[in-house]
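Have a look at this one.
In this view, the complex is presented without one of its protein chains, the others remaining in place.
== chain A ==
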Amino acid sequence: MIWAKEETLPRKELEEIQLARLKETVTRVYEKVPAYREKMDRAGVRSEDIRSLADLQRLPFTNKKDLRDNYPFGLFTVPKKELVRVHASSGTTGKPTVVGYTRKDLQTWTECVSRIAAMGGATEDDVAQICFGYGMFTGALGLHYGLENIGAIVCPTSSGNTQKQIMYMQDFGTTLLVATPSYALHIGEVVRQMGIDPEKDLKIKIGLVGGEGMTEPMREEMHKLWGNDMKVTQNYGMSELIGPGVSGECLELCGMHINEDHFIPEIIDPDTGEVLEPGTKGELVITCITKEALPLIRYRTRDISRLMYEPCKCGRTTVRMENLSGRSDDMLIIRGVNVFPTQIEEVLLKVPEIGAHYEIIVDRKNHLDLMEIKVELADESLLDSYAKLGELERKIKTSLRVVLGLDASIKLVAPRSLQRFEGKAKRVTDLRKS
């Protein structure tokens, strides 16, 4: 179901709305935020120079560093008194990035998430279990209010305590699961280990996954565990922009529709900063045009995607962003070759003899980069002989070499021995950095 009429506007009408909101936002940040004023002055661009959407390119980018440098509230356009909520990103190093919301921002956020939930099939009849960690992370509360707004019953179970999650699923008749793809897989594994058949014994029919990217093979794994009837869609967002609610997949599964009346997307060359032609792959840059407290201008997401303006069968006219092919931050450079962990995942999940979980360890010995990938043995029939297990290792190695152009050493480990994640998975360890 299409939640809002703004999702089906003719492009011309949408662009008029975007331009008016962009002009207003740029004028406001220039007036209220010294950091923006300095940047724009340095770039020699004034608010009144923004006369068309193409003029967006003249504005300087905003980076995560700008949020850190202005920690905690320096980029906000409103006095503290007008804020009603703050969240912070899960930064692993240094200070987190802090984001703030006015009352109207929370309404905007709720609206954006309701649209995405509806795209994934959510309705007022759903019982939604939110298995994202609550707290400073935007994921849980974003989906919480968005689903509540739709009229679903929201169960804020948070992440962890998987056995209890499953008990609630059985007892409440949960129909909709919100989790990171890795945690949804883990819950599915535990469900199966407990001898529960999700297709017969549970009512879950919708999975709204986010917080980290999901590759297509991972979606297939999800169906293997949860059943083919489950509609698994992924959605995209980041706390700096609003939280979840920036974009989401509709049931046609052909990319994530961006809420364009709130966010203007661009794709740039991450090295030169130059805006690329529609349809080209590059770094996603987003400008928030309806946020009050923290409207980031041309925020560099570091996520690699592509924009598709062709009409979608679902009836929405909003642009779709291709499912992420990685984050430029996650990119590993191994012996000079650029490697995205998602490329490795795509290869591994197509090998039926191993499980869905993996770990990548990169190290440097004698000035040479080495990559080791741990995978769990799933096919017990290979235990006949060392030759069969060796053959499996060689097969994985060869497929990786074809995709990456690199040799990795494959290490088979026992089933269920790799770490499982209740939030975002951390599957890469780069020992070269420590």
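Quick note on the criterion: a residue touches a chain if its C-beta (ideal position, glycine included) is under 8 Å from a C-beta of that chain, and two chains touch if they have at least 3 such contacts; residues count from 1.
Everything that follows uses one rule, which is that contacts and distances are computed from a predicted model.
With the options "Peptidoglycan-associated lipoprotein", "Ribose transport system ATP-binding protein", "ACT domain-containing protein" or "ABC transporter permease" in hand, the undepicted chain maps to the protein name "ACT domain-containing protein" (source: UniProt). Contact with the omitted chain, checked across A:Ala54, A:Leu368 or A:Ala414, is made by A:Ala414. Contact with the chain not shown here comes from a single listed residue; of A:Leu53, A:Leu377, A:Leu406 or A:Val428, that residue is A:Leu377. Looking at chain A, the residues touching the absent chain are 377-378, 380-386, 389, 411-417.
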